[in-house]
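Note that one protein chain of the assembly has been removed; the remaining protein chains are unaltered in position.
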Amino acid sequence: MRVRAGPGPVLAVSAAIYVGAILLSGQAQYLLPENLVSVLGRAVALGLTAVGQTLAILVASIDLSVAALISASAVLASVVMDGDPAMVVPGVLAVLALGAVVGLVNGLLVAKARVNPLIATLGMALVIQGGLSAVVSNFAGAVPPAFQLLDQGSLLGVPAGLVLLLAVAAAASLMLNLTRFGSDVFAAGGNPEAARLAGIRTGRTVVGAHVLCSLCAALAGLYLAARLGSGAPWIGRDGVYDLESIAVAVIGGTVLAGGRGGVWGTLAGVAVFAMIDSLFNILGVDAFAKQVFRGVIIVAAVAAYAAGTRRLVA
Amino acid sequence: MKAIIAAMLAALAALPALAQNFDDPAEFAQQEAQLAATPMGPEGAPWEQYLEDSMVDTAAMAADGPGPYTVCFSNAGVNNPWRVVGWETMQAQVALQPEIGDFIAVDAEGSDDKQIADIADLVAGGECDILIVSPNTTAALTPAVEAACEALPVIVFDRGVNTTCPVTFIHPVGGYGFGIQGARFIAENVEPGGNVLMLRILPGVDVLETRYSAGRRILEEAGLTIVGAEFTDGDNAKTKSIVEDYIQRGQIDAVWMDAGATAVAAIEAFEDNGLDVPVFVGEDQQDFLQKWQQLGLTAIAPTYPTYQWRTPIIAAVRILQGEPVPGPEWVLPQPAITAGNLDQYVNPNMPPLHYAMCGCEGMPGYPQAWGGQ
Partner (left out) sequence: MTLAAPRPFAARLRGVNPVWAVLLLLLLAILLLNPAFAEPQGFMNFLRRAAPLCLLAAGQVFVLTSGGFDLSQGAVVTFTVVGASMLLDNDEGATGWVILVLLAAGAGVGAVNGLVVSVLRVPSLIATLGTMIALGGVVMTWSGGAPRGYLTDGFRAFGRFMWRDVPVVGLLPAALLVLVAGGALLWWLLHATTYGRLLHAVGDNPEAARLAGVPVARVRVIAFVASALSAVVAGVLLGGFSGVSLDVGTGAELQAITAAVLGGTLLLGGRGLVGGAVGGALTLSALFTLLNLLGLPQPVREVAQGLILILAVAFAVRRRGT
């Protein structure tokens, strides 16, 4: 029986290294539960984005516009809310509407106009970022304190952001595994020709996956607006959410070619990155060295998953 | 649905009013006065001098015992050469202070999100006797600093935050001052009606916007023609291309820049096209200073001194020992390098992007730790 690497072993190995390194450096106070929770809590924005990115990758597409969309969502939310608790609901609705529209355009470009997903979403990123920068050049508007509970509140001791992330991940996982749409996603990504012959409307599936992906990015923007108190046109770029969400999705076992992978694997990937960040902070190692480490991890994880396949990749 | 759209449109229309004000006449006047003021404090050590005569009593915040103390630092990042020089200078200052036993520094890599988490971590870790913060952005970091203030004394430097809870906020005169110094020099050296090209890095960065608004005001008041105000993204190739395009379209009598990282690229645009280099405003990077000396330019280098990275360490030790420090704002002198003192600052043995106004000559590890020979 061939043992294939999966996100489980990757996460386990990373956790072991994390715990080991902390104990060796004599800073065991960082292993207290509240510290571990806070480590994950930092990665909420990345996690939300990555769940959406997973859906896009599952249909053999990709979304490079998420960082720009996150910035636009945060700015839109804080401008509409403008410190007024009564405007929280319209703000959230406006942002979700923006996400849906962007996802729709991305999906149509990829599925109907047959533009390469890399190019289509890269182009959209430029358009969104340009449009945003034309209107605002700094923090704009403000988020009312009530909305900031999304970042500062907690449910049963778990930070609100983490609760949101787990809820979204659970919903996505249920959707993928229990609904018709979910199985269409796997089919359309894994073998589009066969899916089409089987009667699946692959075009619609791809568009749907992109809409969901952009909605997740919009949620991440809302969360960041709550955390920072306002939105600015650079927060998406600062967090490098586009490339990092792809990285954690593939570390978590989702295959770029589509059709294989899942949301929980992606969260495992997010946890691995969060642990790397935290470990380097605690050990006081150069942030530059961390970059080298990250690059190697990404390639190593994907290589581990691909070990043994005979398929040629480009 | 209609209500939502109406709200969005109203919000968009209100955007200009929501934008931060970067053209504050009161602040402008205050910085103008500070530029001319005589600093108080030890001679020859501008990082310990102060321009506003106001002190903060810190006896209540003194640590129990003489030390050694644990000083914590949340750094916005080392994502540009100015911060790299500053960080190196700060570490050297720590080495000079035996009262500091442990120096814990965390790098936020230029992300507000990360810095908020970093500050929370440092406070929660419980090891810090005092916290120094160099905020990534003003508005986003304010709540984190306020929360930190409740647990331990906080010093803020470089960029500020929108709260008065820190013990002191250390900074040089400021952006208006920087813009004034350069623009005044141009006004003194170019006839009214002359053409000035203004080069800026990015829009929306508070410390740069104030430089631009002050500079523009003075240039316009002097009757000079501003032929363009372009954004260069801080990119050498782009700067050179932009300047070359302007050279093609007409005579340029002066170049004003809001930061000097790409100054040499702009100068080279003139050189490559066989023209004399016009009146120039740069900054204290070594490559600009050396080019200035080599070509005998008419130029000035306003500075945003990197020696300000020494001051928070000095302040931290004083606070923990209960001694008074300048506050609530510790305004450091902000000298400009002129033809008169250029020779003191040029040093070909230092790297091209080393900032001369670092106050680091004579510190432990100089010059190797700063990349020099």
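Going by the order they are written in, the chains are A and B; count residues from 1 in each one.
We take it that contacts are C-beta pairs under 8 Å (C-beta built on N, C-alpha and C of every residue); 3 or more make two chains touch, one makes a residue touch a chain.
Predicted, not measured: the structure shown is a model, and the values here were computed from it.
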item	value
From A:Ala16, A:Leu31, A:Val101 or A:Leu118, residue that would touch the chain that is not displayed	A:Leu118
Selected from A:Val127, A:Ala146, A:Leu166 or A:Ile276 as touching the chain missing from the view	A:Val127
Of B:Asp57, B:Glu220 or B:Asp245, the one touching the omitted chain in the full complex	B:Asp245
Interface with the undisplayed chain - residues on subunit B	78-81, 83-85, 203, 228, 231, 233-237, 239-242, 244-245, 248-249, 261-262, 264-265, 268, 272-274, 287, 351-354, 371
Residue ranges of subunit A at the interface with the undisplayed chain	62, 109, 113-116, 118-120, 122-127, 129-134, 243, 246-247, 250, 256-257, 286, 288-296, 298-299, 302-303, 306-307, 309, 311-314
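Everything that follows uses one rule, which is that only the chains that are shown with their structure count from here on.
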item	value
Rounded Å distance, subunit A centre to subunit B centre (Cα mean)	35
Subunit B partner contacts - residues on subunit A that touch it in the complex	29-30, 34-35, 38, 41-42, 45, 76, 79-80, 82, 87, 90, 93-94, 97, 133, 135-141, 224, 227-230, 232-233, 235, 238-239, 277, 281, 284, 287
Contacting residues of subunit B [partner subunit A, same complex]	3-4, 7-8, 11-12, 14-15, 18-20, 77-78, 104-107, 109-114, 116-118, 120-121, 124-126, 137, 139-140, 142-143, 203-206
